[in-house]
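One protein chain is absent from this view; the other protein chains keep their places.
Chain naming follows the written order as A, B and C, and within any one chain the residues start at number 1.
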Amino acid sequence: MDWYLKPSGFFALKRMDLQRCKKVCPSGVSYYLLTLILGCLFLSQAASASETFLMPLGPVAEEQKVHFFWAMALTMVAILPVFILVPVILFKYRRKKGRGFYAPKWETYGPLELIMWGVPFLVIIVLSVMLWRATARLDPYKEIQGVVPPIKVQVVGLDWKWLFIYPELDIATVGELVVPVHTPISMILTSDTVMQSFFISALAGQIYVMPGMTTQLNFIASKTGETEGENTQYTGDGFADQKFNVQVVNSDNFDRWVQRVHSTGIELSTENYNRLAQRTTKKQAHGELATAQMPEKVIYFTLPGTQLFHEIVMRYHSGKPLSIEDQPGTEKFGRGKEDVEGVQP
Amino acid sequence: MNLSSSSKSPGSIGNAHEAAHRDPAVVIFGFWVFMMSDLIFFGVVFAIYITMVGATAGGPGPKELFDFGSLFAQTMLLLTSSLTVGIATVTMRHERSRASFLFWVVITLLLGIGFLTLELYDFSEMASKGGVPSRSGYLSAFFGLVPLHGLHVTFGCLWMLVLIAQVFTMGMGQVVKLRFLRLALFWHFLDLIWIGIFSIVYFGGWVYG
Amino acid sequence: MANEPSFAQHLRSYITGYILSVVLTLAAFAAVLTIGRENKSVLLLVALLGIAQLVVQLKYFLNVTTQREYRDNLALVAFSTLILLIIVLGTVWIMGNLAVRMHATM
């Protein structure tokens, strides 16, 4: 219980957004409003959050954040009048001492109607244009153009961990995603159990992953740092623990890291994969598969040269029923309720 | 209460001065609303079928499974029964003899049973070719939709039986007449759905499956 | 019940509806037989014939017409059709697009 020792999240947020405030005024104002309203409510000494798009590590999350504040600011145009006028009306027209004029049969007034329909409509038009542009630009499937070619990562959602395969580097990891800075990352994702939602807030949005199908996610990191990724779609007992550590490093460190995975990793053989795909938490899987050189709750693999990702996707397209013993994520495939350890962090 | 409209509405079967909830116009309109809800129910299942036309998962598809002749026969049976139920409606509304009314109801019932028999035969043929719902997403969608219609027809047949019994026990009073009007609407409605089924499920299946 | 149609008129309406429906059904089946079951364009024809038949049956069997006393029903059917179209077309659009986007790079 040492959360109160960390620096205040509220102030941390405010400090780091001060520059933004000056650049984009309306969004800054609304951001200030937000922190003021919400922050004051939780006079708590919140710790600095590392896993949020409010502290982006890349341009995608950055843009999402800016969009968030703009949307807040614009809606304020239509909403602030409510906050301001309701108390005024209540005060002026209260029955006891109100001095207001009483017009019991007043039921419509043209110009007022026009404003009532018109103002929200205009706000929505502006918002819609913004929405259109941003959504088209931030299509998660769109590859990001960088100075260097993108690194491909294949992501497999398992119960309750994520497997990252770097097909071009012949390595794979669980519990840790390391990417070089200023390098586009091009992810292709699937699941080998139920549907999940892959999410790295500080770098990109989330995207669903589904068995037998693939989705894509592209992003690039603009500064080095560390953050956390997770699954946001409930998948059973170990769900709350299905997080992974994300590190954005410079290219030297990245190469060194790849080297390290190569040298310490165990082979991602079918046998090891089937072990990994059982209903276990990271910690449990680490205990079963990892060697002493690997960091806590992290497993390193080398690739045996098979098309593992493709096989995982095709598992569901064989045209034959998939027996429950061959379906990762079921109790029959591995681990009943009683055998799941480490659910409590 | 729209008393003014009740004498002209499709539910008109003589002038009845009963309590609000028994106004024929209200009862018939209520049934229309129900049918529209049912229409959406069917529509949703149709949509699922359309999205799953390709999901045969290596199993048998429409080309192997559907029988043109049987489909045509079913279609004509159901369409004709829609006519006969209509004739029954006319005899009832114009107060012709009870016997002629019952005659047309029984004919409709027989046509309905004929339709169901053929349909069940079709299903068993499909099953013998490996076309069972557990084989693929496509077949699941097929067996979620066509038997749903069949179930409605079965229900309609049951309703007819009950109604025939009521004609004898309760007489051709307002209550029974109103029930028959609703049954006739229901039966016509099922024929409309069938147009969708042969066009989309069968023909569409042949073309895209 | 002054403007209630006579027995014969009534019957005629149903029989007209039946004949038209039979013709349209035959046309659809014939189209599939002659043009072939794989030809995509046949579906367009079938769809048109099907819609025509829907209209025929609504008019002659179900009494959904623009006449005053049936206008409630017409409005109801029209509204339901609108919702139905939103649901079905929306679903087909979304699921079709998802199918493409999820299997493109398999």
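Please note the rule applied: a contact is a pair of C-beta atoms (placed from the backbone, for glycine too) under 8 Å apart; a residue touches a chain by one contact, two chains touch by 3 or more.
In the analysis below, contacts and distances are computed from a predicted model.
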{"item": "Protein that the absent chain corresponds to, by UniProt name, given \"Segregation and condensation protein A\", \"Oligopeptide transport ATP-binding protein OppD\", \"Pyruvate dehydrogenase E1 component beta subunit\" or \"Cbb3-type cytochrome c oxidase subunit I\"", "value": "\"Cbb3-type cytochrome c oxidase subunit I\""}
{"item": "Touching partners, among the displayed chains, of the absent chain", "value": "A, B, C"}
{"item": "Of B:40, B:110 or B:127, the one touching the omitted chain in the full complex", "value": "B:40"}
{"item": "Where the missing chain touches subunit A, by residue", "value": "1-3, 6, 9, 38, 41-42, 44-49, 51-54, 61, 63-65, 67-68, 71-72, 75, 78-79, 82-83, 85-86, 89-90, 93-95, 98, 100-108, 112-113, 115-117, 119-121, 123-124, 127-128, 130-132, 134-136, 138-141, 193-195, 197, 199, 201, 204-208, 210-212, 215-216, 228, 230-241, 243, 316, 318-322, 324, 327, 329-331, 337, 343-345"}
{"item": "Touch list for subunit C against the chain that is not drawn", "value": "72, 79-80, 83, 86-87, 90-91, 93-95, 97-98, 101-102"}
{"item": "Interface with the undisplayed chain - residues on subunit B", "value": "1-2, 18-21, 23, 25-26, 29-30, 33-34, 36-38, 40-41, 43-45, 48, 51-52, 54-57, 59, 133-141, 143-144, 162, 166, 169-170, 179"}
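Here is the rule we use: only the chains that are shown with their structure count from here on.
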{"item": "Overall pattern in which the protein chains touch one another (line/ring/star/complete/other)", "value": "complete"}
{"item": "Chain pair with the higher count of C-beta pairs in contact (A-C, A-B)", "value": "A-C"}
{"item": "Separation of mean Cα positions, subunit C and subunit B [Å, integer]", "value": "15"}
{"item": "Subunit B - residues contacting subunit A, complex", "value": "57-59"}
{"item": "Residues of subunit B touching subunit C in the complex", "value": "5, 7-10, 12, 29, 32-33, 36, 39-40, 43-44, 46-48, 50-51, 54, 63, 68, 72, 75-76, 79-80, 82-83, 86-87, 89-90, 93-94, 96, 185, 188-189, 191-192, 195-196, 198-199, 203-204, 206-208"}
{"item": "In the complex, subunit C residues that touch subunit B", "value": "1, 3-4, 6-7, 10-11, 14-15, 17-18, 21-22, 25, 28-29, 32-33, 37-40, 42-43, 46-47, 49-50, 53-54, 57-58, 61-63, 69-70, 72-73, 76-77, 80, 83-84, 87-88, 91-92, 95-96, 99"}
